[in-house]
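If you scroll down you'll find the structure; I have some questions about it.
Here the complex is missing one protein chain, while the rest keep their positions.
For clarity, chains are labelled A and B in written order, and residue numbers in each chain start from 1.
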Amino acid sequence: MHALEISNISVSYNKQPVLENISFTVAPGTLTGIIGPNGAGKSSLIKAILGLISKRSGEVKVYQKPLSKHKHLIGYVPQRNEVDWDFPINARDVVLMGRYRKIGFFKKSKKQDIEWADQCLAKVGMLDYAERQISQLSGGQQQRIFLARALAQDASIYLMDEPFAGVDAATEKAIIQLMKDWKANDKTVLVVHHDLQTVTDYFDHVLLLNKQCIQYGTTHHVFTHENLEKTFGGRVSFLNQATV
Amino acid sequence: MSYSGWIIITGVLVGLTCGITGSLIVLRKTAMLADAISHTVLLGIVGAFLVTQSLNGLPMLIGASIVGILTAFLIETLNKQGVQKDASIGVIFTTLFALAVVLISTSIGKQVHLDTEHALMGEIAFVPWNRLVFRGIDLGPKAIWMLGSVLLISLVVILLFYKQIKISTFDHHFAILIGIPVTLIHYLITTLVSLATVASFNSVGAILVVAMLIVPGATAYLLSERLVHVIVLSGIIGALSALIGYYFAVKWNVSISGSMASATGLVFMLAFLFNPRDGLCIKLWRQLNSKG
Partner (left out) sequence: MLEHLLLDLSSANLRWVLTGSLLLGFASGLVGSFVLLKKQSLISDAMAHAALPGVALGFLVFHEKSLPVLLIGATITSLIGTYLIQLIIQHSKLEADAAIGIIISVFFGSSIVLLTCIQQHASGNQAGLNTFIFGQAASLIGRDVHLVAVSAVILLGITMLFFKEFKMIIFDPNFAKGMGLPVTFLNGVLMFLIVGIVVIGIQTVGVILIAALIITPPLAARYWTEKLSVMAWLSALIGAVSGVIGTWFSTSIPDLPTGPMIVLVASSIFIISLLFGSKRGLIIKAVHVS
């Protein structure tokens, strides 16, 4: 059974095509890196899959049901710059947002929810910062709060938008550890990633994207010179270095 | 209750009502939408009069809510058509406000007992005389009842939807993903702004409404680190500004609503300059120390 089935997603912005006819299927328990040059539509793809931006066409199935039926199976880690870090809440509050569906519409968070949130914070090494207002955290720490929130969602499929961008070594390690845990528990992870040098270390599957889906498959098969040239166009010299 | 007592209570209620709702719009970065709505509700008031031929509280609240939501909707529609957010706000609110002012200047205005000066500055001095009488029993000034009910509605809505408001304000996309009805929440808050505006409008006018909606919320945002603190503090600052403003208005015999609006500015300036965490003075002091 497929965890995620994407068929024919097209997205336009101001009449300019951003994504054209993207189709691929993702098996459960895989770690997929979404790779492509700037402006290839990597973030747009994630947002289109999640239904956060409107699609011109296309369909998303999550465990064989339409996304709307299985939204609770999806966890999301947005780019850090998409929220206002001066917002007056502390780290634990952000993580508790991940429990929203479990807590329910009008109910307050119970003790067990708070314990759950704290466990998630502990897993990313941020429990000591639970009471901190979020603007007082470093970039990497903020990223780990977002990870903890995704953890708290207890989802089956995780989509992350550039989680490695501009983070410290501790955070990088925390993300890698999380991905390993998720994979071990048969969860599916899709990550927008820009650092070509680490692709083979982090991911077992790769989606090469440049407005169209260039290729999708195991890293071993897909992450080749030839395919990267197709994806990135003329910037081959830089690629030679990156993929040694 | 003495004459000035009622005026002070009115001012404090305006401060509380607008302050609480206003803190949300500052956090949601829609302060200028609130500015727009506080102008366009005038059209709602005129419209309610044209429909019902009277100036009763309930039709006015409904008319104002409709126009408030219409304002937000039109701005969003223009924005989706590719007009910049700023410019859409500018064109929509000036159009609807101009329409209201022109209608008031015609014979309609004379029937409504509204004039443009009233719309801007309110008639807080008349508040104690315009009383609610039910079956011959004097229940106190109408404005107090109206403000009180809107304050109550706002508190109930914010308490009920606190979580949804918090999540959708902090992270819009995440909120959509976890199934929060973000559009509903947006229009709910827009409605609260309209209600706060129209309830305050008659007594304090458009200027003070804008000041009370934006400035206390911005001040509280500078001073606190928890959402609930920002909301509560914003209400307190609104009420406090009303008291300070009233004191100086009486002392110097100047416009009460103008003075209250200025007081919000004064409190904001103090917070901006001297707030212990990152006030301008603290920042400059730290810079000086690090250099020397």
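FYI, a contact is a pair of C-beta atoms (placed from the backbone, for glycine too) under 8 Å apart; a residue touches a chain by one contact, two chains touch by 3 or more.
Predicted model only: the values in this text are computed from it and were never measured.
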Given B:Ala98, B:Leu139 or B:Leu184, the one touching the chain that is not displayed: B:Ala98
Listed residues B:Val127, B:Ile165, B:Leu227 or B:Met260, member touching the removed chain: B:Met260
Contact residue for the chain not shown (choose from B:Thr30, B:Ser65, B:Thr197 or B:Ser234): B:Thr30
Touching residues on chain B - with respect to the absent chain: 26, 29-32, 34-35, 39, 81-84, 86-87, 89-91, 94-95, 97-99, 101-102, 105-106, 116-117, 120-121, 207-208, 210-211, 213-215, 217-218, 221-222, 249, 252-255, 257-262, 264-265, 268, 272, 278, 280, 283
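Throughout what follows, only the chains that are shown with their structure count from here on.
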Footprint of chain A on chain B - complex, ascending: 27, 29, 82, 160, 163-164, 166-167, 169-171, 173-174, 176-180, 221, 224-227, 229-230
Sites on chain A touched by chain B in the complex: 14, 47, 50-52, 71-72, 74, 76, 78, 82-84, 86-90, 93-94, 97-98, 100-101, 103, 105-106, 133, 149, 153
